[in-house]
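Sharing a structure with you now.
As you look at this complex, bear in mind that one protein chain is not there, while each of the others sits in place.
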Amino acid sequence: MTENNINSYAIEAKDLNLYYGETLAVRDVNIQIEKQKITAMIGPSGCGKSTVLRAFNRMNDLIPSAHANGSVLYHGKNIYEEDVDPVEVRRRIGMVFQKPNPFPKSIYDNVAWGAQINGYTGNMDDLVEESLRGAALWNEVKDNLDKSGLSLSGGQQQRLCIARTIAVKPDIILMDEPASALDPIATLKIEDLMQELAKDFTIIVVTHNMQQAARVSNFTAFFNLGEDYAGVLEEYGVTAEIFTNPKKKTTEDYITGRFG
Amino acid sequence: MTENNINSYAIEAKDLNLYYGETLAVRDVNIQIEKQKITAMIGPSGCGKSTVLRAFNRMNDLIPSAHANGSVLYHGKNIYEEDVDPVEVRRRIGMVFQKPNPFPKSIYDNVAWGAQINGYTGNMDDLVEESLRGAALWNEVKDNLDKSGLSLSGGQQQRLCIARTIAVKPDIILMDEPASALDPIATLKIEDLMQELAKDFTIIVVTHNMQQAARVSNFTAFFNLGEDYAGVLEEYGVTAEIFTNPKKKTTEDYITGRFG
Amino acid sequence: MSEIKKKEGFADNLPERHRSGQFWSNLFRISTGVGIVALIALLLNITNSAFGYVAIENRIDPESLAINGIPLEQLHPIDLTYILKQNVSAGYFRNLENEMPFEQRTREEIYDLVIERVVEPEAASTWSLFDSLFHKSEIQAEVAEKYPNADLHFTSWINGNFLVSPQSANAERAGVRTAVLGSLWVIFITLLFAFPLGVGAAIYLEEYAGDLWINRLIQTNINNLAGVPSIIYGILGLAIFVRALEPVTSGAFLGTMDPTTANGRTILSAGLTLGLLILPLIIINAQEAIRAVPSSLRQASFGLGATKWQTIWHHVLPNSIPGILTGTILAISRALGETAPLVVVGASTFITFDPESPFSKFTALPIQIYQWTSRPQAEFRNIAAAAIIVLLMILLSLNAVAVVLRNKYSNKL
Amino acid sequence: MQENKQANSPRVDLRKKRRWGESLIQASLFLAGAFSILTTIGIVYELGKEAMHFFSQVSLWEYFSGTKWNPQIGQFGIWPLLNATLMTTLIAMLVALPIGLSIALYLSEYATHKARQTLKPILEVLAGIPTVVYGYFALTFMTPLLRSIFGANVVDIYNTASAGLVIGILVIPMVSSMSEDALSAVPRSLREAAYGLGATKLETAVKVVLPAAISGIMAAFIVSISRAIGETMIVAVAAGAGSNFTFNPFEAAETMTGHIVRISGGDLSYDSIDYNSIFAIGLTLFFMTLSLNVISQRIVRRFREVYE
Amino acid sequence: MRKTFEYEIQQLKDNILTLGSMAEQALLDSVDALKHRDIPRSQEIYDNDDLINAKRFEVENAVMVAIATQQPMAHDLRLLASILDIAGELERMGDYAKGIAKINIIMGEQKLLKPLVDLPLMAEKTVDMLHRALTAFIEEDLNAAKSIPTEDDVVDALYTQIYQELITYVIADPTGIERSNWLLWAAHNLERVGDRVTNICERTVFIATGELDQTDTSN
Partner (left out) sequence: MRKTFEYEIQQLKDNILTLGSMAEQALLDSVDALKHRDIPRSQEIYDNDDLINAKRFEVENAVMVAIATQQPMAHDLRLLASILDIAGELERMGDYAKGIAKINIIMGEQKLLKPLVDLPLMAEKTVDMLHRALTAFIEEDLNAAKSIPTEDDVVDALYTQIYQELITYVIADPTGIERSNWLLWAAHNLERVGDRVTNICERTVFIATGELDQTDTSN
């Protein structure tokens, strides 16, 4: 019973407050992310979307001044508890970044590296192929696996980064504006890929592009700047609902571009 | 008669071929830009939009390998003729760039500088105020004219750059993805501003964002990569027409995101 | 995370990975410590030699020179002159008289002459700062035993006298005055030569040079010059400025040849040599500063109809000048510390008079240090250390200026 | 926009204006740039010319194969000098490369912002200290230290070990700061990528950041070697005078640079073979360092291409 | 913010009002022309329906352009979709007016079965409802939009009354069947206008609330 309860969401934030030094960057986030769905986080610049996203796999730990208050439940465990190893968290909650950032290694090594350090015991060639297929890149690179990852185009690089992430078999993939550095065509490819991935992974994606959130996501979380300049989760719900009939005036104003 | 003919378009490219070194970047562009309208140039990455735009005020001269073939008629004169002074051309055909690039000077000096070096003889204070008003920035900065231009927000900086451009009173303003570095709200402000500006200036804007082209422009030029990887002007026409009922299949495929 | 099932297909290797991470991070820390320790050792080593006990033995006890019970320090100049006349050779006294009549000399001057020529104090032995601090009693015992006539003083080798005295064959009286002045003269020439040329070249390379073979050649050439050992510049300076251009560098072409020099081994030669040496540094630093000015700024300027020079003058230079100055200062501090090229160009090691023009013979601080270091007598090590402190102080203040500039710079763009 | 309407008038004058000032400025700037070529020509010409004199008296074969350098008796084999140079360089590199790289890794990957802010300037101070000071340090600290460790009868007062060690200390900041630059130039995003895959700090630093910066680091190494080879004052002060073909680091031996300084420091007469010999050595030195620098620049350029 | 879009929406609303008043005019005129058996006027109304069609097409096109170029969402999108719908309804009302005009033309020399009393009343009532419905739409007046459809009962009652009356006439004189049918037809058209006004009101509610709850308008 409890088991079931614990596992009903992919990840869940409870009264999460995020700080940079003394400043409260995001206030009181409560959100439950559905499994194997795409959840988009939208909102004006600086409202803390990235901050919240990075709180989900303790990526904020890398910023010395950042700290969190409240809890982020993953498999029923608060990942901010003392005894949690952030390295362990990150191998289960992967991340894809705004700018494609392949390692300056071969395509093969890009994919294999993460699995390797994590002690992957299976057949590496198979894993690499499987991951590249999963990222819809296999056909384009299968004859050039030893070419540098940097020699690919932007869109291909981003898919390589996705392949690398799924190679360590995470539960959840966090994406921070994964297509904002790409042209429209490559963007659409990534969007299609995200939908494919959602069959196996839970995806949380931050995007500046409302239309993109509308296009790809199942759920949308709208963040906004509160009065005290701390970000707040303004509205959260099914994407179709949010974009055709949002509950809050601010959400409506934001998505129809009548803000500020 | 001829007189009239000469002035019927703001600028006009005839059989314009643009090269970088030996490579043909853009092939055979023929386009006539309407006066005091907004013309958008869209197309996939690398199809030569920026190259064409910069050919309109000989900004490409600054790239050593770049050269042009064919003609760009401005007031009936081919600006690529030997005896034409590119500095002179750029005074009349201003430019706004992708990343806001105010000078690290005061707001006032940012606006005044261009007029100054161009030998403006009128009242500088008036010009600065007029230009800032024209760029919808006056109210936000009028009490801080001696603050650095860099202290402004991204959107304000871009409007400052526009103010600086209109202060030298060009005929035409070229804009290369003027809002791509800005958040959605600032973007909408710039778009509104462009529409205001179109009352006085001819505006040519390159944008990656189809929706933006759709929103703001009166005319749309769709560029595409030809078979030989040189850009070509695929379709040019009234924006509403292009986006609801384009003539060419490629245009349709591009704007509906079915490319590649 | 016991609640979460182990990842399928992945070994549980985390604890081991964390362990090796810890090991290596400790190693990196220790290495950093070693670097710091080396610096501290170096500074302590110098301080150690710059202060400490000195056992001074006088040839003549100053007390024996007292006249009518008035101690030497309080004697009238006339008495002092008398003592001097009594104790030095007549020829030497005449020489002094010729240089400047004694009536015109100040009391201090004559007193110094007496101490130097008559009392002739000499360091019988010196001790380092550490010995002086921690083995005081042993030192005292040693002095009492070995140098019964000596006075034991705790001396700071770096002191007012040291700063204003010229070079001397006697370590206790030697100072860095001529060396400091020499260094300043040389640096002045260096700067005069290298700064405009360097900044000009940097502007040319960054703003004007197209992709032509000549410009590529210039650039590669400058990069290579920056890596040429300084001693090669010394050889070049020797061949060009000292020998080939001797008529110019010696000042002969102006007819104002310094009587003390008869060849091209002058401040001018040294300055120009160091100028050549730091020219590539200045160029490269200035290039970097100019390159740091975003090209968007240039585009903005051109887009408003500015000409090239207007763009450079109004935007590129104002925004890069702090960077250029920072780079120049760093280059200057490099030049200030350079020794080898000056040795090769022919710095004089023993100059007691102030340099007066670019055509004077010269010495410089690092030369002085080198020279004192290679003396066998222990007390020269002490004044070498003192000179090093002077040199480091100058460099440190230059660097401080550079840091201030750099901070201002990084705040701006 | 009254004026604007005017500008729209057909009488638009786009004709060129001659700007003499601009051309003049450009010409003088070009000359400033071209000046450095003169320097190189000067170096090659002067060194070459005098070296020619030298090689007209000493055969190239003798110069490059001889193991004795005794100008007084006409022995001009470069090996004793070259060997001493290589020995000091090797010792220096044994010290500087591991320590320098470790420092670089520590600073760029481990140190807190504050620690980096304090440590970097300290290391820069180390780099800014004139080499003659290091010479002093070698002579008055390192040598006594070595002697107290290995015994005064084993270690000469002047020896290559001491000079080499101190050269090592001298180039530590050079290695660490260039390497750190290379490491810091590795985009933050690459580190985040590694962490995002569940890498530990060490794995990120050594398996991702370091390989990504490897060419920059190689360049740093090579430049440091070149620097160590050309280093003069430390060896002049601490390594000893007089050529000595030995592989014992505790013995005195004169390096190429040390020899040049010693010879030219005296009052040498301009047409002696001694005088010419320093040009021959200089030329050798010049080409050695030049080739190292060229290699390192190649590497750096490739490195830049990846990240800029 | 989004000035162009706001402007475009304003334009569209204006066009809907224009289209609405064209339809209103056509309806009133067509009944009036029938009442006075003014065939040329009916012919004119008949011909002018093309203008209404054209206007509807224009509005539809503008909506398409607005959707294509402005990426509307939420309220804006509901508004545009509703405009599309309402323009269709108004055009259809124009058709009804055209139908009434056609009846008058077909009747030719034949007399009216009976003098028209209730039919003009019905026309006035429906046009009044239409007018208020459009105002409610423009102003997004939720209360009005909810209350107007209840008035449809009045229209329905009038229709039933006319129907019963005409049947009595035909039973009395079966040869009047054709002429009875014509009037019945006209009444029926007006009754349908009432239904469509209800549709417009539903759309208005939809725009404001996002809920489309359809009343039954079939017959």
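Chains here go by letter, A, B, C, D and E, matching the order in which they are written, and residues are numbered from 1 within each.
The working rule: a residue touches a chain if its C-beta (ideal position, glycine included) is under 8 Å from a C-beta of that chain, and two chains touch if they have at least 3 such contacts.
All values derive from a computational prediction rather than experimental measurement.
Screening A:72, A:188 or A:203 for touch with the missing chain picks out A:188. Listed residues B:32, B:180 or B:245: the one in touch with the omitted chain is B:245. Checked against the full complex, the one of E:8, E:32 or E:95 touching the unshown chain is E:95. In the full complex, chain B makes contact with the omitted chain through residues 210-211, 214, 243-246, 252, 255-260. Residues of chain E in touch with the missing chain: 49, 53, 57, 60-61, 63-64, 67-68, 71-74, 77-78, 81, 84-85, 88, 94-96, 98-99, 102, 167, 170-175, 177-178, 181, 184, 212, 214, 217-219. On the side of chain A, the interface with the absent chain consists of residues 188-189, 191-192, 195, 211, 214-216, 239-240, 243-244, using the contact rule stated above.
Just so it is clear, only the chains that are shown with their structure count from here on.
Path length between chain A and chain E in the chain contact graph, taken as the least number of steps between touching chains: 1.
Most remote chain with respect to chain D, judged by CA-atom centres, is E. With C-D and A-D as the two chain pairs, more C-beta contacts join C-D.
Counting partner chains per residue, chain E shows two or more touched chains at residues 1-2, 5, 71.
Annotation for chain D: residues touching 2 or more other chains are 200, 203.
Chains that are in contact with each other form these pairs: A-B, A-C, A-D, A-E, B-C, B-D, B-E, C-D.
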